[in-house]
Structures are given as C-alpha cells and as structure tokens.
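Only a single protein chain was left out; the remaining protein chains are all shown in position.
In order of appearance the chains are A, B and C, and numbering begins at 1 in each one.
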Amino acid sequence: MIDLSTTLGNAWFPSPLFTASGCASSGKELAQFIDLREIGAVVTKSVMSKPRHGRPTPRIAETPSGMINSIGLQGPGIDQFLAQDLPWLVSQKARVIVSIAGETVEEYATLARKVRSAPGISALEVNISCPNVENRGLVFACDPDASRRVIDGVRKTLGGELPIIAKLSPDVTDLVSIAKGVVDAGADGLALINTVLSMVINLETMRPHLGAKTGGLSGPAIRPIAVRAIYQVHEALPTVPILGMGGVATGRDALELILAGAKGVSVGTASFGDPAAIISIQNELKELLKVREFTSVAQAVGYAHRPVEDIDTRHEQ
Amino acid sequence: MIDLSTTLGNAWFPSPLFTASGCASSGKELAQFIDLREIGAVVTKSVMSKPRHGRPTPRIAETPSGMINSIGLQGPGIDQFLAQDLPWLVSQKARVIVSIAGETVEEYATLARKVRSAPGISALEVNISCPNVENRGLVFACDPDASRRVIDGVRKTLGGELPIIAKLSPDVTDLVSIAKGVVDAGADGLALINTVLSMVINLETMRPHLGAKTGGLSGPAIRPIAVRAIYQVHEALPTVPILGMGGVATGRDALELILAGAKGVSVGTASFGDPAAIISIQNELKELLKVREFTSVAQAVGYAHRPVEDIDTRHEQ
Amino acid sequence: MSPINKFSGRMIATVVSNKRVGQYHQILLNVGEMVNNCKPGNFVAIKVGGENAKMILRRAFAISRVSLTGPYGGSMELIVAPFGQGSKWLCSQDEGSEIDLIAPLGTAFGIPTQPVRALLVGGGYGSAPLFGLAEVLKNRGCRVDMYLGASTGGKIYAPMEGKRSVNVLRIYTEDGSMGERGRVTEPIPTLIADGLVDVIYSCGPMPMLRAISEIVAGSDVVHQCAVEESMACGVGICMTCVLPVADADGNVSMRRSCIDGPVMDGANVAWDLVGKVPEVFP
Partner (left out) sequence: MSPINKFSGRMIATVVSNKRVGQYHQILLNVGEMVNNCKPGNFVAIKVGGENAKMILRRAFAISRVSLTGPYGGSMELIVAPFGQGSKWLCSQDEGSEIDLIAPLGTAFGIPTQPVRALLVGGGYGSAPLFGLAEVLKNRGCRVDMYLGASTGGKIYAPMEGKRSVNVLRIYTEDGSMGERGRVTEPIPTLIADGLVDVIYSCGPMPMLRAISEIVAGSDVVHQCAVEESMACGVGICMTCVLPVADADGNVSMRRSCIDGPVMDGANVAWDLVGKVPEVFP
C-alpha cells in the first residue's frame, strides 16, 4: 500500500493530484468524466470580484507539445461563484482550493474577505500573475514588492485558518527572491508555475494569432521550466510546500515534479487532451512509486535533492 | 525572384538564415553536409579567452519538442580559434559572425580586442548569458547594469567598424529594458533568444539528469517564447535589427520570426535532427514568401506589427 | 448537473473505411453502442498524430451519420477536410487503424414536433451532419430542401444515398464548376419572402452562418446553426471556444460553443461581436 496523501500547510488531501486553475472550469464539466472525490482537490478557475467576459477569440493556438491561451479570466465573479459553483462542488464532496485574482491589492483583500466565510474550502490559491492596474499593468508576480503586498493583504484579511498558496509566474529574473518575499508576507505555500508569456503568429493573416496578441504557454513544452523552478525554490525554501504544475501529462511527469520538490501536482493542459488524464496520472504515479519502493508520496518529495553520498535510507524511515 | 538578402547593422548577408552559436561547432563538421557559402553566415560557438573543458556529462536530455543542454562553453579559447577555426571558415568563403563569451566585463573587452584585428568577420555576437564571476555568478544578461557594461566595454575596444549583436536571455522580468540598455551602450543589433533555464530529473537515478543539474531549453518547445520576445522588442525598438532564434525547424517557423521582427534567423537545435536543416528552411522560406507575394525578406520583417486598418501596400513599395 | 455530455465517453474506435470523396475523406469508424447516443449536430473529439505526437489537443469533427446496423455493428461517419497537420493525419489513417475519440459531444439540432418545411444549408464539409439530420426530419414528416455551397465542386459533399431523404437538393459553387454559379445564401431571401420555409438548419463557415442569420432577422423563420470556433478541450473546461450569445433579456455573454453549441439559435449569436468582447458586463 502506498500512502498517496499529502498536505499543503494545514490542509490534508488524500492524493497529490489536483486540477490546475482554469483547466477544470468550475468542476461540473469534468465531473462528467471523473469522480471528483478521487483526486486531491479541484482548484477552481481564478475568480475576480466582478463578472468578466475575458479576452476576444481566438483564445488558443496549439504549439509544438504545448498551447498558448488568452482566456483573460472570463468568469462569473466571486458572488455568483460562492452562491452557485462552490456549493455544487461541496455537495459533490469534492475538496476545493479556490483560486482568486485581482487587479489591485485591494481587490485581492476583498476576495479573501468573501472567501473567508464560505464553508468547504481547503485552501486559497492566490493567482498573482495578473496585471496590476495601479502600476502600468505590470504583472503583480513580476514585481517583488507588489507580490508581497498582495499576499500581506490577503493574509491579514483572511486570518490564520485557511492556507494561502501564492501562485507565481516563471517570467521573472529571480524567482527565488519573489518566493521568499511572498512567504515572508504570509504565504503558507507556493504554486509553481503559471504559464510562460508567448506568442504565435498566424501565417495566413500574418498577425498575432490570438485576439489578445500574447498568451500563456502551457503543456509538456514547459515542463523542464517547471521542474527547474520547483527545484530552485525547494532548494532555497525546503520547508515551504509547493504545488507544482506545468506540462504534467503522465505519472512519470508527476513524479518528476515531486522529486524536484512538489508536495502536490496540478494537471492543466493534459485534461484538454483527455478529461480523465488526472485519474490515469494518479494510477501511473502510484505504480511508479511502488516500483521505486517508496511507501508514501511524502518520501519522494524533494528526493532529487539528496546529497550524492547519501545511502538510500527510505526503508528505515 | 525573391531578394533574400538582409543586413545587421552595416553587415550585409545574402540570406537571412544563420547557424546558431554552439549548434554548428566551428563550421567544419557542418560543411560535410551543406555548402557554408549558401547560408547567411556561420555564427561560431561562443569562444572565451582561455580553452575550456565545459561541463560534465550527461550534457543533454531530450524533452517534449525540445532538449536541454549544459555544454558549458567547451572550446579552444580565442587564440586557437583565431589561429585555426576562423582562417578555415574564411578560406571556405563562409561569412562569419564570431560569438564571444566571458566571465568578467574585462574578459569581453579582451576578446573584442583580439577579434578586432582578425580579418574576414562580418559581425560580433556578444553572448551575455554567462555567469558573472564578479557578481555571485549572476548571469550578465539578467542584470541590466552588467549587460550594459559588457557592451560598453566591447564597443569602446572594438571601435565603430564591426556590428555588435548582443545576445539576450529570455529569463528576465523585463526584456525590453535590458534590450534598451545594451542598445544605449552601443549594440547595433540584438540576438533573441538564448535558451531557457530548465531541468530534467532522471527517473532512474532520481536526480537531475544533467551533470550540471540545470541546462538550457531549446528547440520547437520554446518557439512561442522566442516569437513573443522578438515581437516585444521590435515593438519597442523598431529600428534595431534583430537576429531571431528559438525552435526554428521549418520555413514556416523562420517566417514567423521574421514577421515578428527578425531581420535574420539562426537555426540551432534543428540542425541536430538534420544537419542540412538550414538549407531546407531557406528553400521553404523562399517559397512561403513567394506565395505571400513578398518580393524580399525586408518587406516581411516585422510585418505582423502593421496596424489592422492598413491596406496592403507591399506591391507599391 | 448539466445534461450536456452526459452520454459522452472515450473509446478506441477502428477505422472501417477511409475513402476520398472530392477534396474530403469519408471516414467510417466502428464505435459500437455509442451510436445510440449520437444525434445530428453532435461532434466527436479525436486525438491526432499517434503516440509520440507533438500535437496535444483533440480535433473536433461533426458526426456526419451514424448507423446501428451494418456489417460491423454501430458505426459513425466523418467527413474530413485535410487542412492542417491533425486533419491530414486523420485522413491518412487506413482501414484497421485505431482512433482515440470522445463522443458524442455538444448540442444537437432541435427537431420540431410538427412537420415543418425545413431548409438545410451547408457550406463545404458543413453538409456532413445535414444528411443525418435530413433523415430524421423526413421521418417526422417534414419537407426537406437542401442547398449546398462551396467555392468549387470538389468541396461539395453530397453523397448519393444522402439525397434520398431530401426533397430538393441544389448546389452552388462560386466558380460555377458544379451546380449553379453563386453563393448558397443568395436564393434564401426569396424563399423566405415566398413563405416556403419555417426552419433553417445551417452548418458551414461562420460568415455563411452570419449571412443567414441576417437574412432571417425580422422574419418568423427559426435559424439553427452549427458554429465552429477553435476548441482546445471540446468538453467545456477551457473556455477557449466562446462566442458572444444573448440571453432572453438580450444580455450578451461569452458562451462555450462546445457545450452550449455547436448548435445554437442563430438569432441569439451577437455576430458583430465575434472576435471581440462585449464592452461592459450587463
């Protein structure tokens, strides 16, 4: 028997496999294909305080082993989310991590206040890869100071109960310092990585293919970037739990992120190719752990960091 | 007839297709498969002042639609390069862009001084994606100030003749400001992009696969990142010539980078899959330009930036 | 829970046959019992490129027809234009190849409970689902006229057998190489003015759907169209495939064409906003 359970801050999950924000909509649609109770948790699409139309179409272009998207956080807004989507997930007995996004430090705090009183939430993911309207649209996650202020505001509003997971962007010069900043400001964990800013030019129109021009690259193409990010941050902050993501499509990939330091793994783009991907990944992961004689996921977290001299002491633990 | 010629600063090339630094060794090996005179130029492997062994093996791992490498600038050093490799290329009538790399601002200047007196060079590519030993190994290209100082030192040493192309890393928060900095410091052009810092974990050893742990991601996986980088920088600095690279494997890809703003396109990883790739890409590009009724490469450079209202005036130019 | 996709599932289907028909491939897949849940208008999402493919997203194709009884049990027909890498791969799959698919997906054409006069308008491979639809309508006692259009004759898909369920079949090509020269939308205003049509079912390029919507606007004719937007997931989880659609109060929001479509009421689509977004949220 392999113990698949994991924790992120004080939240416990029976499996380390999660949906990725924005890649499972509100959960209902995925539930046609998988039993939501079987996975670690549903991470919801990032919700903002007001309803949003998102960006113009086309919103997607496929790229080699990846895709770029520019959804632009289309969604119903926090009030409708809490009134409809969340209760449905809770009624299904799914564990839920709510993802929030804002355009100002204040909006994040407002969202945290609303989420605070909602029942059935395991953790809060704070997506700070959003343009900060108060600072020339500079993405919060690319600005150490703004990232810190967002998390600080959320922490203060939320109180100490719900774990806060700050979701970072890989599009920065110094990821580790951003990570340290948000942890100092009160984040209990880190979600790594959001999509990589990218573009595809349509060779027929000879203009950027996406309506929004640029979009975020996801899928297996970016997995080596995600592994590096997770490894670097785990090395610098070994006690901070990491929810890893970026191109995970098989159990092998999930294990790679776990060995690098992830305590949980979100599956995003792979669900578009197969809505039941997360379940096969979970089964494959279990098998791979068994073959490697791990008895729990916890033993494998960050295992790639062990010193070369180390004798394998897993069995004695 | 399609005019394939292009310029980078005051250097003229009969074709916009170049090898990518580090992906053609010194040129000799590739010459077994293609006629070096047929392409724009050979961009040589980045050369340092002293001979280098590079990093330990394994130095490569394949990834979905990409690969990561950690060669670590193995090479003969500038003196042997100028004594042997360069004269050979010149004797073959290949056009040559010499790429230099250093660990200190001073080393770059020294390299520039040595290159200055060597005949047969069309341009100098300055690879600043190297660790700066004087500043905790922080990569020059990730530090606006250090990048500027490198280019400033090279410009002052080199004089005004040879175009300087500064090669930038995409691993930064604000690529445009780094680009502006090096242009202010005297770069005549920009090479975009170097590889993306990445990692692969070997599932057998359960450690980082590469001897050097991290490596640079290249190949089609990163093309959308390259296109975005080129588009952003061309938008901000429309008059600065860009040598684009990153995942180009077909004529379609080369045209995509050109439409985004590249005046020249380097082919790297694709040559590993097919040493004659650059020639097929060149032929395909010619065909694609023809179908789109361009009569020159120059007309297509940055074409994706034209305002939406624009009537197509190419034929009248 | 939304009933959409309730009956959809993933399976590995075998290619029964793959024939070139004009510029298309007519691909027959053995899908067994699944056909019981497939309705005209539904689509299928197919994994392309084989095991080691760099293509990671499924491709959507309308289900052209299904048949329960056949030499191989339940089968599904697709009409595929070899367009890009994915559709070309599918067109290159020989008899016996295995295809990973998810179906049936999306909304279906609404079938009237009364016998009505139906006009089915297809553009290019858009005619594919119309023949299956024609059969259903015919069985309900409807009068079924079908107008098909394309730029050129090779892009008209109109199989012999399909014509049986149709009262009138007219073909329009822009180059005049087959049927009448002109656009398939041209004769529609007169038909409507003459009161000869109650419902229009359409499938084809978005500009054609929009043109029909504009023609029927102001008339009593109902227009059910099968839209086509780029889809990443096909099952409602990615929000890439949205179109601006008005609700009963006229408020426009971005609806997913994979689960709120592909069949939509043409009158509700805010055609002028396609590729844009509504200025403000209602």
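Note that in this section a contact is a pair of C-beta atoms (placed from the backbone, for glycine too) under 8 Å apart; a residue touches a chain by one contact, two chains touch by 3 or more.
Here the structure is a predicted model, which is why all the values come from computation and not from measurement.
Considering the whole complex, the residue from A:Gly40, A:Pro64 or A:Pro163 that touches the absent chain is A:Pro64. From the options C:Phe61, C:Trp89 or C:Phe109, the residue with contact to the chain not on display is C:Trp89.
When the missing chain is restored to the complex, the residue among B:Leu4, B:Ala41 or B:Ile71 that touches it is B:Ile71. Residues touching the missing chain, restricted to chain B, are 22-25, 28-33, 45, 50-62, 64-67, 69, 71, 74, 211, 219-220, 249, 269-276 (touch as defined at the top). Taking the whole complex into account, chain A touches the unshown chain at residues 64-65, 220. Seen across the whole complex, the unshown chain contacts chain C at 48-55, 85, 89.
Quick note on the criterion: only the chains that are shown with their structure count from here on.
Relative to the whole-protein C-alpha centroid, the nearest chain centroid is that of A. For the pair chain A and chain C, the distance between C-alpha centroids works out to 36 Å.
Note on chain placement: the centre of chain B and the centre of chain C lie 46 Å apart, centres being C-alpha means.
The set of chain A residues that touch two or more partner chains comprises 64-66, 219-220.
Across the assembly, chain C contributes 54 as residues in contact with two or more other chains.
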